[in-house]
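Quick notes on the structure that follows.
Complex shown without one protein chain; remaining protein chains in place.
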Amino acid sequence: MADDRLQRGLDTLAQIDPGAYEALRGALEGGAPGLADAIVAFGFGDVASRPGLDLKHRELVSVVAAAALGGAQPQLTAHLVYALKLGWTAEELREALIQTAPILGMPRALNGLAALADAVAAVAPEA
Amino acid sequence: MADDRLQRGLDTLAQIDPGAYEALRGALEGGAPGLADAIVAFGFGDVASRPGLDLKHRELVSVVAAAALGGAQPQLTAHLVYALKLGWTAEELREALIQTAPILGMPRALNGLAALADAVAAVAPEA
Amino acid sequence: MADDRLQRGLDTLAQIDPGAYEALRGALEGGAPGLADAIVAFGFGDVASRPGLDLKHRELVSVVAAAALGGAQPQLTAHLVYALKLGWTAEELREALIQTAPILGMPRALNGLAALADAVAAVAPEA
Amino acid sequence: MADDRLQRGLDTLAQIDPGAYEALRGALEGGAPGLADAIVAFGFGDVASRPGLDLKHRELVSVVAAAALGGAQPQLTAHLVYALKLGWTAEELREALIQTAPILGMPRALNGLAALADAVAAVAPEA
Amino acid sequence: MADDRLQRGLDTLAQIDPGAYEALRGALEGGAPGLADAIVAFGFGDVASRPGLDLKHRELVSVVAAAALGGAQPQLTAHLVYALKLGWTAEELREALIQTAPILGMPRALNGLAALADAVAAVAPEA
Partner (left out) sequence: MADDRLQRGLDTLAQIDPGAYEALRGALEGGAPGLADAIVAFGFGDVASRPGLDLKHRELVSVVAAAALGGAQPQLTAHLVYALKLGWTAEELREALIQTAPILGMPRALNGLAALADAVAAVAPEA
C-alpha cells in the first residue's frame, strides 16, 4: 500500500521535471538509503503540494532560500534549474537574486548569479 | 539638485507605504545620520526599482531573505507588512514561509510564522 | 486509512514525550493547518525513526543543530527538554554545548547554556 | 615549564589520532605561528578534556557543529575522520548527519554526507 | 602553579576592564564550572595577547565578528562596551557597524546599531 505523501511528492516533482526523482535517487540511494524518498515525501509531498501558493511561486521561494543559506551552490543551482523549467525567465531569477542584496549583502547575491549562469547553461541544451 | 537614485527610491518606497520613509528616518536619523537615505537610495532606488521583476514579487523575495537570515525579526516583520500592503495575502505569505522549511529547516520557518502573525496584527487596524 | 509516515512519527514522538504532539498541534494548527503533522511525519516519521542511530543520540544531534543555527532559542529549549526526557543529564548537555565553542564560537555556546537553564527549569517540576 | 592546558590538549588529541598534532602544526605553523598550539590548548586542553561527556560523544558534537556551520567542508571532513577513529561507524555518522535535516534543512545534511564519503575514503586505506 | 595562558588572559582582560573577569565568572561559574577561565585563557591569553595587532584594533574585530554572527546581541553589546573602554568613540563604532551593510546586509548593521545604543548607555554613567 502506497504512502500518500510520497505519491503526492512524486506527482509534484514530476510536474517540475519528469527525470528529477531518478536523478535524486541515483545520487543518494547508495550512500543514504531512503533519503531520496524522505526528501520527496516532505519537500514535495508535505510542503510544495500544499494549497495557497502555486508551484511556480514556491520554487521562487526555494531559490531565494538556497541563495540565502550560503555554502549550498549545488542545491541552489538545482532549484534554479527547477525554476527555469517552471517558467521563470533567467532575467526574473537574476532580478530575484539581486533583490536579496540589501538584506543578505552582496556576496550571497553574487554567488547566486554565478549559480544562475550554471543553471541557464544546464537547461539551454534542451532549448 | 536631487540625487536621482534617492528620488527613485523615495518614489518606489511610497508605492509600498506612503509613511514608510518618515518611519525609517524617524528611527535612524538620530543615531546614524544619512543611513535612512542610503537604505532608500540603494534598497529601493538601485535595487527594487530595477526592471525585470515587479515590486510585488521583489517584496516576496525580501520576506524570504529576511526569514532566512535569522536574528532579524523586526526587519522580517517590516517586510511582511510591506508584502501585505502590496497585495500578498496572509495565506500566500504563510505558505511562502512554510516553503522555506525543506531548505532552511523548521526553526526559520516557525520564526517566520510568528513574525507573520505580528505583521497581520499591525496591518489589520487599517482594514 | 492512516499515513504510515505520520503514524510512525507519532509513535516516535510519543516515546520522547507523550504530550508533545498535542502541544505542537495546539501551537501551530490555528496559524498553519497541517504543519504540525508535516513536522511529525518528516522529523519523527521519516528521520528520527530511521535505524542506525538510537533516538537518544538523535536528540543530542538535534540539540547541537539547534544551538548551531542561532536565533532559534525556543526550538533549542524544546529539544533540550526532549533530550532530558530521553535520559541525557543536564551535565552531559552542558558539556555538549560547551563542546561546540571551538567550532561555532563562544556566543552560540553561551546562548545554548542559557536555553539549557530554561529547559532544566521546565522539566524540574515533574521531578 | 610546560603549559598544563597545552599538554592536556596534546594528550587528548593523541588519543584520537597520534599524528593529528603534527599534521595541524605542519598546516598552520608557517602561516600563523602559534595558532596550532592555541587550537590544541583550547579545543582539546580546555574543552574536549573536560569531564562530564566522553571524548567519543564530544567528537559527535563537533561533527554536527561543523556540518551546521556550512562553508567548512575541510574541517567537517577532519572531524568525521576523528569520529571514525574514535569508534563511530560510518552508518552512525550518516544517520547523525541526516538527523540535522529537520532543523538545518537539506543542503547542510547533503553537504555533510559528501564530506562523510571523503572521510571514509581517507580512513579506509588504514583498514 | 599558575597556568601561563590563563594569567596572560587575565592580564589582557584587565587592561580592557578591571571588573570584566569577576563579571564573567559570576555569570558562568555556577552553570558551567571552569568555562570563564577557558574563555579568558583562549580569547585573551592565546588570541588577544598575540603580537602583530594591538588590543584596540582586536576589539574592533571582535565587535564586527559578533555583529556578523547574528543572534548574539548580549555578546555584541559586551564587546561594544570593551571597545568604548579601549578608546574607540561611539561614532567610530557606529561607522564600523554601518560599514558591514554592503557585505552582511542591512539587518545585521541595524541590530548592531541597537546594541551600540545599549553599550553607550551602559558606559555613560561612568563618565
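For reference, chains read A, B, C, D and E in written order, and residue numbers begin at 1 within each chain.
In this section, contacts are C-beta pairs under 8 Å (C-beta built on N, C-alpha and C of every residue); 3 or more make two chains touch, one makes a residue touch a chain.
From a predicted model like this one, the values you see are computed outputs, not experimental measurements.
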Candidates B:D17, B:D46, B:E92 or B:D118 - the one touching the absent chain: B:D46
Full-complex contact with the absent chain, from A:G9, A:G43 or A:G105: A:G105
Where the missing chain touches chain C, by residue: 101-107
Where the unshown chain meets chain B, residue by residue: 1, 3-6, 34, 37-38, 41-42, 46-47, 50
Touching residues (missing chain, whole complex) on chain D: 28, 31-32, 35, 39, 43, 65-66, 69-72, 74-75
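What we mean here is this: only the chains that are shown with their structure count from here on.
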Other chains in touch with both chain D and chain E: A, B, C
Chain pair with more C-beta contacts, C-E versus B-D: C-E
Distance from chain D to chain A - Cα centre to Cα centre, in angstrom: 31
Separation of mean Cα positions, chain B and chain A [Å, integer]: 24
Touching two or more other chains - residue numbers and ranges from chain C: 39, 42-43, 47, 50, 65-66, 69-72, 75, 94, 98
